[in-house]
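All remarks here apply to the structure that follows.
Every protein chain but one is kept in place in this view of the complex.
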Amino acid sequence: MVTQEFSVVGKRMPDVSGVEKVTGAAKFTSDIYLPGMLIGKVLHSPHAHARIVNIDTSKAERLPGVEAVVTCKDVPKKQYTGCLMNLQSYSGIEVWGVHDVRVLDEKVRYVGDAVAAVAAVNEKVAEEALELIDVEYEQLPAVFDEIEAMKEGAPRIHDVVQRRQDDGTPGDEAVERNIGVHVAHKPVGDVEKGFQEAGYIIEERAYTSKQRQAPLETFQCIASFNAEGKLTLWTQFQVPNLMKRMIAYVFDMPVGMVRAKGEYAGGGFGAGLHLFRVPLCIALAKKSGKPVKLIYSRREEFTDRPTRETFGPYTFKMGVKKDGTITAVDRKVVAMAGAYVEFSGLSSLIATSVGNTVYRRQNYKAEADVVYTNKLPSGAMRGFGNPGETFIREQVMDEAAEKIGMDALEFRLKNLCQLGDPGTFGPDFPLTSIALDECIKIGAEKIGWKEKHGKKKEGVRRKGVGVSCMAHNSGAWPVHVEHSSAHIKFNEDASIVLTVYPATIGTGAYTSLAQVAAEVLGLPFEDVHVVWGDTDVTLWETGSHASRTMYIIGSAVYEAATEAKGKLLNRAAKKLGVAADELDIKDRRIYVKANPGKGIAAAEITKEAIYSHYDVEQFTGSSSYRPSNSPPPYQAVFTEVEVDTETGEVKVLKMVVVSDSGRAINPMTVEGQMEGGAAQGMGYALWEEPVMDTTTGQVLTDDFDTYKIATTLDMPELDTVLVEQPDPTGPFGAKGVGEPGAVNQAASIANAIYDAVGVRIWELPITPEKVIKALKEKKGK
Amino acid sequence: MHQTLRPFELLEPETVEEAVQILSSYGNKAKVLAGGIDLVSRMRRWQIKPECLVSIQKIPGLDYIEGNGGGRLSIGALTTLRSVELSPIIQKDWMILYEVAHQIASIQVKTMGTVVGNLCVATPASDIVPVLFVLGAELKIVGPTSEKTIPIENFYIGVDQTILEPNQVVTEIVIPGIPAGAGGAFLKLEKTKADIAKVNVAATVTVTNGTCKEAKIALGAVAPCVIRATRAEGILKGEKLDEKTTARAAEAAADEATPITDLRSTAEYRKEMVAVLVRRAIEKASERAKA
Partner (left out) sequence: MRKEIATFIVNGVSYEELIESNMTLLELLRNKLGFTGTKQGCAASGNCGACTVLVDGKPTLSCLTLAWTVRGRNILTIEGLAKGGILHPLQKAFINHGAIQCGYCTPGMVISSKALLDENPNPTKEEVKAALAGNLCRCTGYVKIVDAVLAAAKK
C-alpha cells in the first residue's frame, strides 16, 4: 500500500525515552521529591450516601508531623466538574457537561468519596492522622440501580447542579429523577418509517462493566506554591492546559499563575483526563505553606478513581431488509453516571455516534439518559463509549446476518460506509479514507473464516470464530477545541529543538512526532531534541485524548517544521544565489534540486546566521493548528475461541487485529497500541470484573488479586496487521491509533462464542458462570 | 486503605526452641516470619498488627527436601515453593506436588514463599493444601513443651483458622511414599492464570487389577476449609473406575461441598464445577495410575 520512500517516517525507530526508562533513570511523579515536601492522604467516606454533620480534626492536627488538615471549610465552595473537556468551549460549559462536584462537599455520595485530607511529614504519619479525624455522619438512604434511581421517591443524590444556560454560561438547575444529563442527537431521516420498511427488526439490550484504567502507577499529584503565589503542579497529565484552566476556575486565580510540569506517567488510558483530587492537593499545599505530594494507594485507585463509562442497559434496535440493507437504527442508553456526571455525558454522546461511520444506515437516531446513583463516578477510559456500543452493535449485526441468511462478513461488506459518506459529526466532515473492507478480507483469511465459521460443532470443547469491526475518531473536532501549537528552533549545528506537549503516558508520541519533524527537515532522527513537560515552555496544546496526537499534534509539527525549513532555505538561497523554491534538504545537506551536486551543509547556514555580526537570525517555525476533520481509524478483529461446555470457560486461541490508521509513522509504536489495546479489550470482555457490595456500596475489588488484568500467561496468539491507506488530511497520511485497539475484543469474542456453542452473552464481562447459565437455558428450550 | 507498616519488634532466633520461647513470651501478639508474602501484605493493610515478628529465616537446617525413590518425603519449614517446583525428587515421584507448585504464576512469590508458610495461611482456596491432603501429608508441630505430628486434615478448623497455638511452629511436612499403582491429578478453575481458585480439586487413586483400592479426593474453595470428599471416596473404593461410578462419585463430592457466593464466583457454579472437576480429576488420576 505504501509506495513513497521516506527516510524516517514509517521506520521502527526506538523510543526516545527508551534508555531512561530501561535504566531506571526516568522519573515519574511518584519519584519526585521536593525539599520540604509533605505527603498528603485523603480520608474516604465509608458510607454510600450521608450528610457530614460534624468533623473534628483536632486530634489529627495535634499528631506530631501533621502540618495541615483540610475539610470543606478550607476549600473553595464552587461547583465544577472533573471532566476537563468541559470548559473548553468559548463560553464555559458544554451541553453534555454538568458542574456537580465540589473540592470537598457537605455530603458524600459514594463509598470512597472524599471527606477530608491531611498533609504530614511522611506517609506513615499521614495514615495515622487519618485515623484520628472524627466524622459524624447522618446516613441517608442510598440507591445503586439506575432504573430505581429514576423512580418517584428514590433518594436524591443531587438537588441543584450547574448546567449550560442559553448564553453558554453555567447556571443553577434542579435535578429531576436523578438524571444528570439527557443527551440526544439530531435524528437522521425517519427512523419509524425505516422500521416499517424493514423485513426484520432486531432489538437487544446489553450491560457493560465499570472497567478500571488500572495504570500501573497510581494517582499522584504534587502542588507547590512559590513565593509569589505561582502554583506548579506535577501529575500524570493528559491535558495539562485544560487542567490549568479548570484549576484557575475553581480557585479563582489567573491561569497564568498555574504551571503544569509533567514527568513520565506510569500509564494513562484516560485516567489523566480528570481533575480528580488535584484541587485537594492544592488546598493542602495552600494551608501548609509547603509542597504537598498527594498519594493514592492501589486500593484507593481501584475504589476512588473515576472509571470507564458504563451502560445499563444499552438498547440497540436495528431494521434490515431481506436484501441486507440496514433501514433504521435506534439507540437508547441508560448511562451510569455514578455519584457525579464527570465524563458520562460526553462518553454517552460518543457511544451513540462513533459507530455511525462503520455501516450505512438510511435512518438513525440515538439518545441517552445519564443517571445518578451512589456509585463511583464514570470517567474516561480508552475507547470512551465505543467498546460498549461495539459490543452490542456487532452482535446485532451478526444476528441480522443470520436472520436474512447472509454470511456475517458479506453482510458487513455490503453495508460499509464509503469515501465521502458523512463522518461522525455529520456530512460537513465527510470520510476521507476508509480501508475497512481490506481489513475484513485480510483478517478473514488469517483466521481461517471460510473453513471455521458456521460449521457444526461437537464435543465437550468447541471452537468458533467471530468478527467485530469498529471506527473511532482522530481527535474530537468540531465537538471539542483541538488546538495544538508546536515550535521548532534550529541550533547552530542544524540540529533542532522540537517543543511539544502530548501526554507522557507511554504512547511513544515524542518519538513519532520527532520522526515527522526529521522527515520534513531532512534531518537524521537523532538530530531532533524534544522538549516537553512544562506549560511555561511549551505552546498551548489540548493534549492527548480522543486518539488525536499523531493526527493533530503531528500536523502542528509538520507545519512548524515546514515554516522553519522555509526560513532556513531562504537564507541558503541567498548564499547559493538561487531561488528558495529551487532548494531542498536531505541528510543535513541543502542542495539544488535540479543540480544536487551544488549545495551546502545546513550547519553552515545555521551557524553563520547565529554568529553573524550584522544579520543575526535563528531559524524557528511554529504553528497553531486545528484540524478540519476527524477521520475515523478503523479496525477489524477476528477471534478464535474454544469454549468448554462443561465449565463455561472461554479460551481465546488466536486473535487477528487488522488496523487501518492511515500511514504508520512508527509501525512498532502502532503495533504496540494494537497489542496493548487487545489486552485491555480482552480484560473488558472476559476478566476485569469490578464487584460492589450491593447493600453497602463498597467496592470489593480493590487490588490486583481481585481485579484481574492480563498476565503473560493469559495472552493468546496475537497477529497484528497494518493496512496503510494514507489519509489525505493527516500528517504523512496518519490517523489516530491510541484507542481503537481496545474496542473490538468483547464483540469479537462474543460472536465467536456464539459460533462455537450457539449462545449470546449480553452482559460484560463474559464469565464462565454466564456461559454455563446460557447453555443451560438453551438446553432447556 | 492503609499501606504503611506499623512499628514492631523484629527478632531473629537461631534455633526453633528459641523461636518458640519468644512466641510464648508474647502471648498472641507475635507472628512467625518466614517468606513474609502473606504476613507482610496483611500487615501493610493493617489487617493484623503484631507487636513482634519472630523471623525463622536465620535458623539453620529448615530448608530441605529429602526423599528417597518414592519413599517418605520431608520438606522443611523454610523450603520455598520454587524449590519444590525445581526439585527433581518431587518431579519424579510426587508429580502433583510439582504440578501445583508449577502452576503458581508468580516466580517472585514462589521464590520468597515457603510451602509451610502457604499452608499455615489457611485460606480455604489454597492450591497446595488439597494436594497435601490427598498425598496423606502430616505436619510436625513444635511447641514450648512438646512436639507432635498430625495429619494435615486435622490442622484446619475454619476460614483462616488452624489448631496452631500462638507459641507453636510447624517445622516440617512429611509425606508418605507413593504406593504402587497410584496416580494423581490437580485441577483448578480460575479467572486468569494468576488467580486464586474458584474451585480446586486434588485426587489420588490407587488401582490394582483394574479396581480402585483407595481414592483420596480433596476440595478447595468450596467450604470453610479444604475438605476431603469422603462420601465420594467411599463410592470409588473397591470399584472399577468406569464412567458411571466416576459420575456418581463426582455428584457425591458436589453434595459434600458447601460453597459460598463471593466476588470470585457463585455458590451455584462452584457446586456444579465440583462435580465436573472431580470427575475429570478421577479420570486423569486413574489414567496416570495405569501408566
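Going by the order they are written in, the chains are A and B; count residues from 1 in each one.
Criterion: a contact is a pair of C-beta atoms (placed from the backbone, for glycine too) under 8 Å apart; a residue touches a chain by one contact, two chains touch by 3 or more.
Keep in mind that this is a model prediction, so the values were computed, not measured.
**Q** From the list A:A710, A:V723, A:I749 or A:V771, which touches the chain that is not on show?
**A** With A:A710, A:V723, A:I749 or A:V771 as choices, the missing chain is touched by A:A710.
**Q** Which residue from B:Q21, B:S55 or B:S74 sits in contact with the chain not drawn here?
**A** B:S55
**Q** Pick out which of A:F28, A:F276 or A:Y359 touches the chain that's been left out of the picture.
**A** Final answer for the missing-chain contact: A:F28.
**Q** If I consider the whole complex, including the chain that's not displayed, which of A:S347, A:N374 or A:T507 touches that chain?
**A** Of the listed residues, the one touching the omitted chain is A:T507.
**Q** Among A:G262, A:P291 or A:G676, single out the residue that touches the unshown chain.
**A** Per the contact definition at the top, the residue touching the missing chain is A:G676.
**Q** Tell me, which residues in subunit B touch the chain that this view leaves out?
**A** On the side of subunit B, residues 3-12, 33, 36-37, 40-41, 44-45, 53, 55, 57, 105-109, 111-112, 193-194 touch the unshown chain.
**Q** Even though one chain is hidden, which residues of subunit A still touch it in the full complex?
**A** 12, 14-15, 17-28, 30-31, 214-218, 264-269, 297-299, 505-508, 668-669, 671-672, 675-680, 702-705, 709-713, 715, 718
As a working rule, only the chains that are shown with their structure count from here on.
**Q** Between subunit A and subunit B, what's the gap in Å when you average each chain's C-alpha atoms?
**A** 44
**Q** Which of the residues in subunit A end up touching subunit B in this complex?
**A** 44, 123-124, 127, 130, 297-300, 303, 646-649, 687, 689, 691, 700-701, 705-706, 708-711, 713-714, 767-769, 772
**Q** Provide the residue numbers of subunit B that touch subunit A in the complex, in ascending order.
**A** Contact set of subunit B toward subunit A: 1-5, 45, 105, 189, 191-196, 263-266, 269, 272-273, 276.
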